[in-house]
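Only a single protein chain was left out; the remaining protein chains are all shown in position.
By written order: A, B and C. Residues from 1 in each chain.
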Amino acid sequence: MNKSTIEHLKILASLFLLLALTTAVAFVPLGSWNWIPNLVLSVLMTGLIILFFMRVRYSAPLIWLTSVAGFVWLSLLLFLIILDYISRPWPQ
Amino acid sequence: MADNVSTSPEVLNFPFEEPAHQRETALFGMWVFLVTEVLFFGGMFTAYLVYRYSHLQAFLEAGRHQEWYLGALNTAVLMTSGFTMALAVQAARRGDRTWLLRLFTMTWLLGAAFLAIEGYEYHTKFVEHLVPGNGFAFTGSDPAAAQLFFVLYFTMTGMHMFHMFIGLMLILFFGLWTAGSTRPMHKPNCFEVLGLYWAFVDIVWLFLYPLFYLVNPS
Amino acid sequence: MSFQPLPYEDSTYAAPVDTIFVLLTTLCSVITLAIFAVIIFFCIRYRRGSSADRTPGPPKKEQKIMEYSWTIIPLVLFLFLFVWAADVYYNMFSPPADGIPIYVIGKQWMWKMEHPEGEREIDQLHIPVDRQIILTLTSQDVIHDFDVPAFRIKHDVLPGRYVRMWFKATKVGTYYLFCGQYCGALHSQMIGQIIVMTAADYAKWLDEAGATTSGSLAGEGSRYFHELGCSGCHENSKVVQAPSLAGIYGEPVPLESGQMVTADDDYLRDSILLPGKQIARGFQNIMPSYQGLVSEEQIVALIAYIRSERNTPAPTAGSTP
Partner (left out) sequence: MTTQPVHTLPPKNYLNAKETVASWFFTHDHKRIALLYLASITFFFFIGGIAAMLMRLELIHPRGYLFTSDTYNKLFTMHGVIMVWFFLIPAIPNVLGNFLLPLMIGAKDLAFPRLNLISWYVFMFGGLFAVASILFGGVDTGWTFYTPYSSTYSNGWVIAMAVGIFINGFSSIFTGLNFIVTTHKLRAPGMTWFRLPLFVWTLYSTSLIFVLATPVLAITLFLVALERLFGVGIFDPHLGGDPLLFQHLFWFYSHPAVYIMVLPAMGVVSELMAAFARKRIFGYNFIVYASLGIAFLGFLVWGHHMFVSGESIYAGMIFSLLSFFVAVPSAIKVFNWTATLYKGTITFDTPLLYALGFVALFTIGGMTGLMLASLAVDVHVTQTYFVVAHFHYIMVGGAVMAYLGGMHYWFPKITGRMYPETLARWSAVILFVGFNMTFFPQFILGYMGMPRRYHVYPEEFQMLNVISTLGTPLLGIGYMLPLGYLGWASFFGRIAGPNPWRAPGLEWQTSSPPPEHNFSAIPVVTTGPYAYDLLPDGSKSFTESDDGG
């Protein structure tokens, strides 16, 4: 096994670990707030996949930038839409 | 087995004159495409978050009907397939046809297993009358909002499965092409692009899993 | 109909909206005309073949100062207008406590108005001059839009939700009510009238129109309250399975989920149609949904009834779980 395969194996192991963790977290009684740690863990797993399985760690800065662009843009959309919903109750 | 590990000159498509330039461009192009995919799924994630915010109670009740262990199993299957795919891409880069085909087979089988598990889940939903539409039956505080949860569930996992299906077809196509050809592999970029696509499909699932299976697990 | 071109000022909003509009128009026109004048001047002066001086322009630093100044100065002016316009906007959709509450229900392709006294009108709304009118708007089908250009008010009328706005008409007359949001085939025929009357005329109109109605909106709501079976659980005298509704309107309600909501129109509407959505603390989700069983008019009447009971003190015994 070469170095790269070992690295991939380590990443897979970490992913399994995080999967177990996120599943466990869902059972912790946090009211309805489990989704926040769950999503944070999903973002972590995504980061691992992007960096290693998709080789971004070894790619040019342009690829780094592109790989986060979609997520940044999506968060703009989410942020401004959610802003409307949480401030929806009108002044009485 | 010397011919399996030969690095061969790539075929250059117009307007490229150097393999490295062609590779960089192809990969960058794929990454830009994945950006559009993020926003494509993003529209549905937005809908999910908005409705979860508006109908929290109903979403929690609907989440009860999801089998978290099936979701977890599927996540594990998909992660492993992502791993084998990443190795397959490495093999392709080395020009190692034997390992490429082995890893492609594994990836394909794992992908098919994922679809099978998902299909089983759809079947149970059908049996429990949780498929939105006329047959939908749900006892809870707000059946309409609960139906919304399942509409989103079917739409988003359905769209994800559609992407999986395309991926499987591509693996099959490239696999047969590699297996059938005795020429050295002259288009390694195809495999890398496919690898990126497959990894992206994994990533989508990493978000679907907590949002649909870990809402209110029992 | 007394519909005149600009400027007509027939509600309290007309003055500020028009003032902002005129200021904006002036500011924009001045900038636009200045740009046009400069362009025309340059075009003539530096046309090919003219003998104008073309030695290189100002040094780089001045160029930057110019760039910044023509960016920042107009921006500051416009931001001032932004604040002003935002203030008027906020005011439009923040109804005052006292005023004549009128319920408006839009449907393809007509407007139904309900007065607190029980009068109902189709495509017409009679109101007294110089009184605050508080509109609560909802739609039975698609999105409509309550648009009275003479009063400078407009808001979409959404199905499944109440929106509120208010205005005060300042001149007696008849004004157009348009549907401002495309709503289907006869969208452009969904036109009504707002008839603004003097206080005396309005009182007279109420009397005459009132002769044909069966009492106030709240009274009607009270009737539905009993007919539809609401009173079976929600009236104080009965076994306590459900919260009493007396005195609840406008008050905070603690929910099972630990949140607090205000018992406003939207909350009451949701509680009738989707009783399980927000369950009051200490009660169980046993109320059946009235979705499809009550019309928008009936809901409006029920809310008016509950609102009319707002000053009735809630019985203390009923609120223990």
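The criterion applied here is as follows: a residue touches a chain if its C-beta (ideal position, glycine included) is under 8 Å from a C-beta of that chain, and two chains touch if they have at least 3 such contacts.
On a predicted model such as this, the values are computed, not experimentally measured, just so you know.
Contacts of the undrawn chain with the visible chains, over the full complex, involve A, B, C. For the chain left out of this panel, the touching residue among B:L56, B:V151, B:L170 or B:C190 is B:V151.
Of the listed positions C:T136, C:Q181, C:Q278 or C:Q298, the one in contact with the omitted chain in the full complex is C:Q181. Interface residues of chain C with the unshown chain, by the touch rule above, are 1, 3, 5-6, 13, 16-17, 20-21, 24-25, 28-29, 31-32, 35-36, 38-39, 42-43, 46-48, 52-57, 63, 66-67, 70-71, 74-75, 78-79, 81-82, 84-90, 92-93, 108, 141-143, 145, 147, 149-150, 152-156, 158-161, 163, 176, 178-189, 191, 291.
Contact residues of chain B toward the unshown chain are 14-15, 21, 24-25, 28-29, 32-33, 35-37, 39-44, 46-47, 50-51, 54-55, 58, 132-133, 142, 144-145, 147-148, 151-152, 155.
Chain A residues in contact with the hidden partner, per the touch definition given at the top, are 62, 69-70, 73, 76-77, 80-81, 83-91.
Rule of thumb we're sticking to: only the chains that are shown with their structure count from here on.
Chain centres here are Cα means. That of chain B falls 46 Å from that of chain C. Averaged C-alpha coordinates give centres for chain A and chain C that are 41 Å from one another. Annotation: 16 Å between the Cα-based centres of chain A and chain B. Residue positions of chain B touching 2 or more other chains, listed in rising order: 56. In chain A, no residue touches at least two other chains. On chain A, the positions that touch chain B within their shared complex are 4-5, 8-9, 11-12, 15-16, 19, 22-23, 25-27, 32, 34-35, 38-39, 41-42, 45-46, 49-50, 52-54, 59-60, 62-63, 66-67, 69-71, 73-74, 77-78, 81-82, 85-86.
Only residues 24, 27-28, 31-32, 34-39, 42, 45-46, 49-50, 52-54, 56, 60, 68, 72, 75-76, 79-80, 82-83, 85-87, 90, 195-196, 199-200, 202-203, 206-207, 209-211, 214-215, 217 of chain B touch chain A when the two sit together in their complex.
On the chain B side of its complex with chain C, the touching residues are 55-58, 140-142, 144-145.
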